[in-house]
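One chain of protein is taken out of this complex; the other chains stay put.
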Amino acid sequence: MSTILWLVPLIPLIGAIINGTIGSKLGERLSSGIAILSVIGAFIAAIAVVGGVSSSPGHFVESNAVAWMSVPGTPLSIPFSFHVDPLNGGMLLVITGVGALIHIYSASYMHGDKGYSRYFAYLNLFVFFMAVLVMAGNLPLLFVGWEGVGLASYLLIGFWQEKWSATQAAKKAFIVNRIGDVALLIAMFMLYREFKTLNLYGDSGILTQLTASSTFHVETGVATAIALLLFGGAAGKSAQLPLFVWLPDAMEGPTPVSALIHAATMVTAGIYLVCRFHLLFEMSPLAMQVVAWTGGLTALVAACAGVAQWDIKKVLAYSTVSQLGLMFVACGCGAFTAAMFHVTTHAFFKALLFLGAGAVIHALHGEQDMRKMGGLASKIKSTHLLVLIGTIAIAGIPPLAGFWSKDEILLAAFDHNRPVYGLAAATSALTAFYMWRMYMLTFQGSSRVDEHTAHHLHHPDTRIVLPLAILGILSVIAGFMNAPAVGLHFYSDWLAPVIPSPEHSHNSGLVMGISVVVALVASAMSVAKYKSFTVGTGAKSSPVFAFFASALRFDDLYAAIVVKPLTAAAAWSNLSVERNGARGLLRLGHSSVDFVGKSVRRWQSGIVGDYILSMAICLIVIVSVVLIAGTRGGN
Amino acid sequence: MSIPLNYYIVLSMILFSLGIAGVTTRRNPILIFMSIELMLNAVNLSLIAFGRYLGDAGGQMLTIFVMAVAAAEVSVGLGILIAIFRTKDNVDVDVLNGLKG
Amino acid sequence: MNFGDIHAAGAPILMAVGGCVVLLTDLASKRSDTRKFGTFLAILFCIASMLCSYTLGGQLRTAFSNGIAVEGLVVTMQILLAAIAAVTIVASSEILQSFHLPKGEYRALILLASAGAMVLVQSLDLVNAFVGIEIMSVAFYVLAGYRRAQAASEEAGAKYFLMGAFVSAILLFGIALIYGSVGLAMKANGLELPQGYSFTNIVTISKAIHQVPGFGTSPLFLLGAVMLIGSLMFKAGVAPFHMVAPDVYQGAPAPIAGFLATTSKVAAFTILMRFFTILAGADTGAAINVVVIGLALLSIIVGNTGAANQKSIKRLFGYSSVAHGGYIVLGLLASLGTESQAAAITAVTFYIVAYAITTIGSFAVVAWLGKDGEDADAISAYRGLGKRNLGAAITLGIFLLSLSGIPLTVGFLTKLGVFMALLSAGGTWVAVVALIGSAIGLYAYLRVISEMFFVDSTQQETSSTDGASKLVAVSAATLVIVMGVFPSQALLPSFEASVTAPPVSGDEVK
Partner (left out) sequence: MNELILVIVALPLIAAVIASLVHEKSAKSISIIGSAIACLLSILGITTGGTIDRGFHHVFNAPWLPKLGLMFSFGLDGMSSLLVLLTTFLTVIAVIVIPAPKNAVRAYYLSILVAGALTNVAFASLNILLFYIAFEAALIPVLIAIGMFGGGDRSKAAIQFFVFTVIGSLLLLSAIIGLRIATGTFDYLTLKDLVAAGAVDPSLLRWFAIASFIAFATKAAVVPLHAWLGRAYINTPTGMLLLLSGAMAKLGVYGLIRFTLPLGGDFAESLVPLIVTLGAVSVVYGAFVAAAQTDIKAVIAFSSISHMGYIVIGAVVGDDAARSGSVLQMLNHGITTGALFICCDFISRYRGSRQVTALGGIWSDSPLFSRLLLLFTFSSVALPLTNGFVGEFLILLGAFHKFPYQTAIASAGAIGSAVYMLWMIQRSIYGGSKSDASKVISLGVSERSVLLALALMIIGIGVAPSPLLAIASDNGHKVGAAMQPEVK
């Protein structure tokens, strides 16, 4: 079993290497074939591993450790070792499963692009790093995956590298991620100082020491600091409030990339990390509050921004940020199982929506502005139907998946942190509103598509519709994996060995009722409002709308308080410290030598009389000094 | 011994410092020579005085050396100075300031 | 006046006789071109003098009623002086041709000056020293002004003469005072003159210092000693009596400037070494030591800063000679303080030899690059030399690096020797100042190297006319490198043998 564990990351790696090196010579069919097969291979291996996990007594499967970094003479030795248990087993399935679907989808979506094989190489590389991140047996290896996915997202966002905006977005994504990564790095050092090891599992692993907290007491101050730093890392990767600005710009990359990385997998790494260290977070109430409130605020801010976007992919991007905010609300309120369940369901319907949007854009030959869409329902029926399913799911209308997972989060928030529940409820209302707005603007109403594109609409082929269909089915049935109200709690039992399942809360009926009402009312309002939408009338150019459109002006805020001062500091340090300071020192040395030299040269006046005079004077001075010193010294 | 030794020493020191003053203030090379000769003779005086007082022939022997050397020095010096000031109209040591800095 | 005495003073005698012979043969032969023969003759005498002093061996001997003392140190210095004279004569044979100057007198003057220097080097009695200094100086005045047609050389000669005459008067006054004070002190304390020594003999002086209480600080002796040291400092070109060096070295023709710089330094420092050894014992030593260290540091600072962004390269070498004079004095004083006097004096002797080779070489390069009667004095003339005349550029580069004390050159070992002497004598602060001085000096020399190599220029290719000075320069450069890397094989053993006995100090005299 432990050797299959190695297959999960290695097959995509081999696929990436093949595509990366000789891909361009293989031609589109073969290179996409290799990429898809390698991810499917990983998916099958993942299924086998998960099977092994559920059958094994300790509910985990470990690989043998291959030495990586070890310094002889010190206790430090970090191996390549993988450990799969129910928590990351579930994620592994999502990553490889959804990944495979998206690979199939992009085979057709990216058809004709000159960097075809390079794209698939990057995509496979991403799956490899994501697998390493999730399955890592120790923190440095997790960090390898953590920055690896950052690298993959940098490469994929900046895939169309002629576009300046694309490379700019890629750079922005990597740097903002790096800020989070540094927080994670420092958390690692603190953990090493506290627990004397970097291994997560095994007898002396950090998590085992945490569970047996009776033998190992960590004062809350240190626990809070580590927890907050971990959350800082998670916020960077999962685009939470201070560091979410990179996700909307990441839409510059190809749509399947947004689907895979910026919806289903990479952005959820932050939640995985927090859930993995849930014991540490539970040790410090302050950290839980911070996580909850940051999640709540991010959700609300992103939802508001989502309402005012005209670009179809930006809407989905802000929706992702908002949903991630909700997941962190769940973590903040102690419902880690609910968070992980929402991660899973969100992966399905958000991937569906993104791929659907991709199909729409593909059909309209790259048009992304919703003001130039409308009335497509009749033209691309299958896509329309599946996007409808996705919209219903995300809007939280029962019986689809979104409702069940979001409801549990609202329930947990309601029990533990009432104000944050308010934020979450408002967010879910807004979510329903802007998702239906997107659906209405694209598929219903009068067609605003210009006749040229409308004339030869590009009908998506099976390789695009098939993944959509599968995701549609999953969005429908996934909800029933964990619907406690209806008595189904398969998912929480599955996670039980790692995260204790939440106790039954008595007011689940009330919360469920509220959320259903909220969802339906918001959806109805949105449908009514955008049924007959024409470009002129619809666009209320009210200041509030504009304020929301620019993501509450966070970009300008960061430009003012972060980017400008740093560039000024760089310019200052280069100019005044480097040019004048350091080299000024050299000039100072130079000029002082000159000054003394000049006076020496002036003393050398060239007139013999002066020379003899100065010699006489010096002689007299020396004589007097010696006489005084000599006689006084003598007696 | 009619005149005590330190009278001679003081006299020679006075002559010596007069010589130094002459060398430093005068600008005509000939006068500078004369001042240097004055200094040398001041030294001769003190040598003779010491020799006489110590009853040792060393002082006189050195004085003779001094005179011989002074003669050689002056002859060479005059040769050089004449070579220089043949072309220049006024005889002024301060003219020699080509080499400086 | 037995044969032993003549043998002891053989070296200077041979040089003096050589001078006269060269002068006479020049007069006798009508044919204008006696260059080959005259040079050969002069070199023959130099070699003879070298052999004569080498055969004296290392152990101590006095001659001419203790007027002169010959020992390892003196032998080494005499060989060095003879070598310098020979090399200068060889180096300047072609340049005299281009200057249209008479060659006979020139060689005679060089030999005579060197003879004077040798007399000074081996003198034990101050009178001998005075005579030696005068012979050397008078020859120097004429040599400095040898190129009468050129105003600069004339001016150099005149200046050197005026200052030289003044300083020799001061020297003489010093000797007179010492003569008087020693005589009076001996008479007052009832000590009679040691058999066969005169009052002005260094041995008597040291006997007076050691045996007459309070003599070391008596005003008369102190005045005399200071005057003596001051005038010797002038000859050695140590600040504040350094004004002569830059002007004269710039004015005088290049090979002559080289000769002046090295011979006066070698002679002056040897007699200073002898004088300081006897002073070191006396309590006057403390006062004079402090003052002389002050002078040394002053000359290091003055020499190095003066050399920074100089316009003329000969003047730069002038200032560098002031700085190195300072280092030698520091090495001298530090070495006398320590108990391992012999090793320390070896280090100082090695420094003097190394400095002589480097200076001769440097001025030889300046002469080598000179054309149609002008030696390349302005540093701007060296711009881009690396491209035009790589050989000359590398040679000069080696000398500059050696002057700044960069490893793998002999300059580094000398700097190392001085620092070791200083630090072992406990002079840490003095060492720090010396350190800063050598850094400033490095900056000054580097500017020349950068002019030669790092700046490209439009000047055309220079044809090197002067084969002889080229030979001297290149051989000096190789010597600088060889001595820098393997000094023990090259020269040190000869020192080892020569400086067995430290210069005579009063105590073993009855």
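The letters A, B and C name the chains in turn, as written, and every chain counts its residues from 1.
Note that a residue touches a chain if its C-beta (ideal position, glycine included) is under 8 Å from a C-beta of that chain, and two chains touch if they have at least 3 such contacts.
For clarity, every value in this text was computed on a predicted model and none was experimentally measured.
Among the chains on display, the ones the left-out chain touches in the entire complex are A, C. From the options A:167, A:289, A:382 or A:505, the residue with contact to the unseen chain in the full assembly is A:167. Within the whole complex, the absent chain has one touching residue among A:62, A:147, A:249 or A:408, and that is A:147. The chain that is not drawn here is touched, among residues A:1, A:65 or A:179, by A:179. The chain not shown here touches chain C at positions 386-387, 401, 406-408, 412-413, 416, 419-420, 423-424, 428, 431-432, 435, 438-439, 442-443, 446-447, 449-450, 453-455, 487-488, 492. In the full complex, chain A contacts the hidden chain through residues 67-76, 140, 143-144, 146-148, 151, 154, 158, 161-162, 164, 167-168, 170-171, 174-175, 178-179, 181-182, 185-186, 188-190, 192-193, 196, 566-567, 569-571, 573-575, 577-578, 582-583, 585-586.
Methods note: only the chains that are shown with their structure count from here on.
Set side by side, A-B and B-C show the greater C-beta contact count at B-C.
Chain A and chain C have Cα centroids separated by 79 Å. Remark: chain A and chain B have CA centroids separated by 97 Å (rounded to whole angstrom).
The centroid of the Cα atoms in chain B and the matching centroid in chain C are 26 Å apart. The set of chain B residues touching two or more other chains comprises 23, 93, 96, 98-101. Counting partner chains per residue, chain A shows two or more touched chains at residues 601, 604, 606, 608, 612. Every residue of chain A that touches chain B in the complex is listed here, in rising order: 601, 604-609, 612-613, 616. Residue ranges on chain B touching chain A, taken from their complex, read 20, 23-24, 27, 93-94, 96-101. On chain A, the positions that touch chain C within their shared complex are 590, 593-594, 596-597, 600-601, 603-604, 606, 608, 611-612, 614-615, 618-619, 622-623, 625-627, 629-631, 633-635.
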